[in-house]
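Only one protein chain is missing from this complex, and each of the others stays in its spot.
For chain A:
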């Protein structure tokens, strides 16, 4: 399989106000599956197309196993791109679609037939080889697109929002299938998604892309709980930001002196913690808050509260949230292990 390296990629589309890619660097290890996560328009699909050779960057390098591939056309790169919409060829049946790449490689007919059958079995569509794309469901079309890529045994598999057009049930099913096939084949995979949950489930690591560059890369939980900067924290739904100073494991701020976890950076910064980490009741780092609003959000209730001129939000289960009424004072505990300091902010 292939190790992918992106070095300082820059790309500015003509007429666009902002660059599509800005100093984008990323390293995907051989056999690893990385989820490239980001909001719409952040440049993640453009990045995939640059890697696939469909768009040339203005600057930077794309390397497969350390060798630059920028001079190679798409058909000579060992990377296959699976499009968001599947892009099955409407005039070909499923078997011809899956065998397309092998036909381009001028493989013998017998071999093509065998490998197509094998690939269709991998995606559990054994009996649908004769069907035309318009006779398939959305989930089946995506599986055919996946089989069409896997049959080539590429060094690098690029998946562009492969689940975005599927309903919730099919998404879960397809997610498991992609994960299983990637583990079985060991193909280095870069999957683009705007869905945080999908990124966390699919990726060995998650790379968060904002404004054309990677802001943070790591395990899903790390990005969620230990954001590298305010933008990352906000992308993951962070809403509690407390300015202050960190000294000797204590954070001095408008809420008082809060005990920090070991290894917290020193100096001026911004303390953040996820709304669902806040607990009701007394204990270490407990602060008195005045409730300003409550909002039902299904399983959890969002509670807004103020203290010392700061506004915090907490997400609590219905039982814990019952006593929180606008105007009432309440005691919130900010668990030490959930606190995270963004230095210099």
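Everything below uses one rule, namely that a contact is a pair of C-beta atoms (placed from the backbone, for glycine too) under 8 Å apart; a residue touches a chain by one contact, two chains touch by 3 or more; residues count from 1.
Definition applied: contacts and distances are computed from a predicted model.
**Q** For the chain that's not shown, choose its UniProt protein name out of "Cytochrome oxidase subunit III", "Tryptophan halogenase", "Acyl-CoA dehydrogenase family protein" or "ABC transporter, permease protein".
**A** UniProt lists the chain left out of the view as "ABC transporter, permease protein".
**Q** Given the contact definition stated above, which residue among A:90, A:168 or A:299 touches the chain not shown here?
**A** Touches the omitted chain: A:90.
**Q** Consider the whole complex, including the chain that is not shown, and state which of A:9, A:42, A:62 or A:79 touches that chain.
**A** For the chain that is not drawn, the touching residue is A:79.
**Q** Touching the hidden chain in the complete assembly: which of A:68, A:105, A:137 or A:268 does that?
**A** In the complete complex, the chain left out is touched by residue A:105.
**Q** In the full complex, which bits of chain A touch the chain not displayed? Write them out.
**A** 49, 52-54, 73-75, 79-81, 83, 85, 87, 89-91, 100-101, 104-105, 148-149, 152
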